[in-house]
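Only one protein chain is missing from this complex, and each of the others stays in its spot.
Letters are used for the chains, namely A, B, C and D, taken in the order the chains are written, and counting of residues starts over at 1 for each.
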Amino acid sequence: MQRIGVFVCHCGSNIAATVDVKKVVEMALLEPGVVHAEDYQYMCSEAGQAKILEAVKEKGLTGIVVCSCSPRMHEATFRKAAERAGVNPYMVEIANIREHCSWIHKDMEEATKKAVILARAAIAKVNLNAPLQPGESRVTKRALVIGGGIAGIQTAIDIADAGYEVDIVEKTPSIGGRMSQLDKTFPTLDCSACILTPKMVEASAHEKINIYTYSEVEKVTGFVGDFTVDIRKKARSVDMNKCTGCGVCQEKCPSKKAPSEFNRGLNTRSAIYTPFAQAIPNVPVIDRDACIKFKTGKCGLCEKVCQAGAIDYAQQDEIITEKYGAIVVATGFDTIKLDKYDEYAYSQSKDVITSLELERIMNAAGPTKGHLERLSDGKAPKEMVFIQCVGSRCADNRGKSYCSKICCMYTAKHAMLIRDKYPDVNVTVFYIDVRTPGKNFDEFYRRAVEEYGVNYIKGQVGKVAPLPNGKLLVQGADLIDNKQILKEADMVVLATAIEPDPSVRKIATMLTASIDTNNFLTEAHPKLRPVESPTAGVFLSGVCQGPKDIPETVAQAGAAAVKAIGLLAKDKLMTNPCTAKADELMCNGCSTCANVCPYGAITYEVKQVNDHGIREDRRIAVVNNALCQGCGACTVVCPSGAMDLQGFSNRQILAEVDAICR
Amino acid sequence: MNTAKKQAELIKEISGVNPLKCMKCGKCSASCPSYNEMDIKPHQFVSYVVNEDVESLVNSKSLWKCLSCFACVERCPRDVKPGKLIDAARQVVVRQKGQDYLSPNEIPELLDPDLPQQLLVSAFRRYRR
Amino acid sequence: MQELVNRAKELLADGTVVRVLGWKAGDLPYNPEPAYFTSAEELDNFVYNGFCGANLSKYMIEASKLEGKTMVCLKPCDTYSFNQLIKEHRVDRDKAYIVGVGCKGKLNVDKLKEMGIKGIQSISGAEMSDACDTLTIQTLYGEKTCAYADAMLERCHVCKGKEHMIYDEIIGESKDTKDAERFAEVEKIEAMSPEEKFAFFQKELSKCIRCNACRNVCPACSCRKCVFDSTKFDTAQKANVDSFEEKMFHIIRAFHVAGRCTDCGECSRVCPQGIPLHLFNRKFIKDINEFYGEFQAGADSEARGPLTNFTFEDCEPSIVTERR
Amino acid sequence: MSIEKEFRPKIVAFCCNWCSYAGADLAGSSRLAYPADVKIIRVPCSCRVNPMFILRAFQKGADGVIMCGCHPGDCHYSTGNYYARRRMTLLFSMLDYIGVENGRTRVEWVSAAEGVKFSTTMNEFVEKIHSLGENVRLEDLRCKN
Partner (left out) sequence: MFKIAKENLSALFSKIAETNELYLPVKVANQTNFAYWTEEAEVDLDTLKTVKSAKDAFFPQSENLYTCTKEDKKIKITPEELQSQNFVVFGMKACDVKGVEVLDKVFLAEPVDTFYAARRAHGTIVALACHEPEETCFCKVFGTDCADPVADVATWMIDGELYWKAITEKGEALTKAVEGLLVDADETKVEEEKAAIRAIVEKLPYSNLSLEGWNGDVLMEKFESPVWEELYKPCLACGTCTFVCPTCQCYDIKDYDTGHGVQRYRCWDSCMYSDFTMMAHGNNRNSQMQRFRQRFMHKLVYFPANNDGMYSCVGCGRCVDKCPASLNIVKVIKAFENQGGNE
């Protein structure tokens, strides 16, 4: 039998004004196991906690019930107080008589009655509590960053600067990500490559950073502090150690018909290629689907021209297994597919392009060497139309419900750059709202209108129709003038919604990190823990968590790095002791619990048991305490109740039910 | 409930549309082939329903200028479907005349040459699926 | 049947198996019992006829612990249970040599008694070699006949089919016995008013004597310690002291086997009070089929059960009220 | 006039720690009232709620049981509420099937930010239980006062 002390908090008048705390004390004393009950002004204060210590000393309490505010508020406080008093912290239960009682009920009698019942439930539970000991697990001092864009690079540099080993896994042949595809950046209009390249070099040169490009995460097991990750290093067909990056192979390669991923398919590349000139590592890969040697067995030209002898057609995919203490996801984004938006004629006309395609066109290293021209006929456009919110803010099933956040600003940037470089081109922007929160953002947008004469029209475009004369008829609305606009344009640029990179789904599943309905990774708390995943040891960096621009991405990357460093700096981790536990004598070994465990925390062992004198070998569920997060899914699928959750056991919850219903 | 409110509710009920979802992007008006013929533009139609000014709607030219091409319905990013609202407003007018239900047999004699063709076309479109 | 006995003898003789799990002739025409046979002589008492309704797959839990292989006779519907037990690691496939036995529908002697046939001395027409159309019964009170189908177990009227889901070999012919819709009874209850439903189940369950026959015969109820026996929780019950406990027991039992129950019908067969217990399990099966897609427990030994699975688009619990 | 005591239902609410319990806290701190008949039991996740708990509540005298969890997709444990959803759907369907009045059991997804929803849900639910009256179909006579 427990010796329980009940402490009823007044919370000033927050509780005492509607709950007769004396009555709660009086009633609590009648409950089985209760040997002490008292009330106090503020239980959470030093003096309040001292009362607990005192009562433990005097009455030898083994269990403590605090009737106060929500356990989400002060459970930790009172657990610590209990620990100081020499009572196991898990012998504390909170009866929430503030949020769930005094604050919502006006009638004193009624509120008091309810408070008594809530106290009873907590007492009934504590009667069945058992002391729990948090376990310990070790921390591997190494971090994995998934994704080599600006988010991943920044996170990796920050973690590495703190002295920890970092591996970056990037699925394309080079790090750099989306930012490397951009021409200029808002609102400063500085050249994207000029600010990104030094970061890439820094990362690759950092002694603590190891970069796996053309690689993917294949399998993740383990848990916070002790993840084991299999990385598939895809066969590059080029020896990284021998290649000097001279580029001769790419020049000589006879197969030049593969669409360039880097240029969004606007032009082509050779079968052996580096995605772009500043690529890191500056080592090409052979695209085996495009390579004549791989397709027909003939050719082998690159091997002949390579003086370093780096070409290796026999190279195989390689699996690298590595242990990590923390994992940062920085998988970034892509633009959505526009196949459901026939009205914008994207698939019908080469002159209807996405903004990211425009970035490549505007870029000196792009398909048009930086000249603004129509992709259909190479002519310089005179009339350009930008359409905002293509696929963003859509409540239907065609697009995304959210605002992609970056489009207003980059469209202003594009409009401004075009007007600056080609003053004779008319630029019209159809918008629904212009959203420019951010430092110097609205000023930037106003400059586009005021200094550069960009024509902003409030109203969406209904249809873009290719005309026989090669132009595009844009049919839009002007909601301010309340008229319909028909405009013949030479080029139409679609501010296409962005979405998380499709690879994130698979990664989230491997990490058991949750994703929302839009496939963005979910934060542990939307406000207070925005760079942590609910899965311990997994952190979020960049657009994989939600749309954001470069400065925000870099800021979040740093924040994620700090969180990861905070974890790596620990030698040991305390694990939550409220984990599932299987009763060896009752377990059927049926595997049902393992099927529902989201953490893979349940495995099976054949063990010899002594069941009331019968010795047999049985298949029995074993819970890994470091992996188990204590959700309890396993406990309900276990028909015999062999699997139970410590701290929220079947008996404890049933006792609460009984106490409430009596 | 006053009449205007009732009618607005009726329009919402018939159309199955929640006009409050509108974000005023104007894509409906941008898509509308009859735009220039209309006194109340498609995107305005939505706010008229929100503001319960059904009186103006039922008396508007727009009501009978809509071709029921449903371009706005297809393209509306917010699932507001102004075309359905217009359609519902028409139905309210028809119902006011006490003609809630028709049996197929009655149609031939009711085929008044003055009956707006749009109403028929619209009906066909609406019930085709 | 002789073919079955001969094969069993062969398998024993060549050492493929060390025992045979089948049925032994009883002392009345209709009460053969599940039995192990370890020699050719013992097999002289082997019987397989229309009264061999017992599902032997659950016996394989114990047989799996024994040395050597067991030849087990499984009817088509029993093989679903066996698969389910494999999935749950309760039986060892390698310890079983499964002879799929043919089935022409299994009989329920209570049906005969309901017809007023008492004092039974002998029954003919229920052997596997018979056409299984008519039963002729000699009684102390004269000769009686009845249509085979009229004396069949409920489950045979809604048979899942005479195909064995798992076997090493098949012996004997089967005959299609399905002549009713599997969910018709459930639908009939669903169509009742809440008051009628309540009265129906109250009446049926009031008969329950908590003998646990339904649970102990159930291949899905293979828990080492049932939650209703366990001293670890205060959920143990030995009698239905209040009528609530009848409901508690049968709902929770059905819930525990939901998604795992193969609808083998053993619970209804063994209930001494003739409670149609399959109506609980079949309701869950019907709901699972409707809500989450067709699922037949035991059709294989791999697929995830519906209660250990989900889709993002699953219906909300409010569907229960909405669909009417 | 009836001299019977006013019917005060006993209602048990199972709330998951991460969303719904926090939602209830928010309802409290926003002073969004709901009847004192509702008593909350904190569970780590809606998937911890065993159908046995629900039947037990009725046995011991509850008139209504409601389970609240994170919205599907938002589960702290990523998948818990999906399992809970299936379990509760089947359980509720079974209760309906044996003739227990619809509406004595309910599931509602309430996020930590939905104090208002928590409060309105509880108000609605209590009202519903009032309209259904005392629980007699799932009562254990021994537990009646």
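By definition in this document, contacts are C-beta pairs under 8 Å (C-beta built on N, C-alpha and C of every residue); 3 or more make two chains touch, one makes a residue touch a chain.
This structure is a prediction, so every number in the text was calculated from the model and none was measured.
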**Fill in**
Contact set (omitted chain vs shown chains) is A, C, D
**Listed residues C:D27, C:E67 or C:E313, member touching the removed chain** = C:D27
**Request:** Could you tell which one of C:I170, C:I189, C:V270 or C:A299 touches the chain left off the display?
**Result:** C:V270
**Prompt:** Of C:L43, C:I98 or C:I120, which residue touches the hidden chain?
**Reply:** C:I120
**Message:** For the chain left out of this view, which of C:D229, C:E290 or C:E316 touches it?
**Reply:** C:D229
**Fill in**
Absent-chain interface residues of subunit C come out as 26-28, 31-36, 54, 59, 114, 118-121, 140-141, 203-204, 206-207, 209-213, 215-217, 229, 231, 234, 236, 238-241, 266, 269-270, 272-275
**Request:** Mind listing the subunit A residues that contact the chain we can't see here?
**Result:** 30, 612-614, 658, 661-662
**Item:** Residues of subunit D in contact with the chain not shown
**Value:** 60-61, 140, 142-143, 145
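In this section, only the chains that are shown with their structure count from here on.
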**Message:** Roughly how far is subunit A from subunit B, centre to centre by C-alpha average, rounded to an integer in Å?
**Reply:** 44
**Prompt:** Using the average of all C-alpha atoms in each chain as its centre, how far is it in Å between subunit A and subunit D?
**Reply:** 32
**Asked** In subunit A, which residues are in touch with two or more of the other chains?
**Response** 596, 637, 650, 654
**Request:** Any chance you could list the residues of subunit D touching two or more other chains?
**Result:** 51-52, 56, 73, 79, 83, 87
**Item:** Parts of subunit A lying in touch with subunit D, wherever the complex brings them together
**Value:** 70-73, 96, 98-101, 103-107, 110-111, 113-114, 117-118, 121, 512-517, 522, 534-535, 578, 596, 598, 629-633, 635-637, 645, 648, 650, 653-654, 656-658, 660-662
**Message:** Quick check on the complex: what are the subunit C residues that touch subunit D?
**Reply:** 186, 189-190, 192, 194-202, 227, 235, 241-245, 247-248, 251-252, 254-255, 258, 280, 283-284, 287-288, 291-292, 306-312, 314-321
**Prompt:** In their complex, what parts of subunit D are in touch with subunit C?
**Reply:** 51-52, 55-56, 58-59, 72-73, 79, 82-83, 85-103, 105-107, 137-142
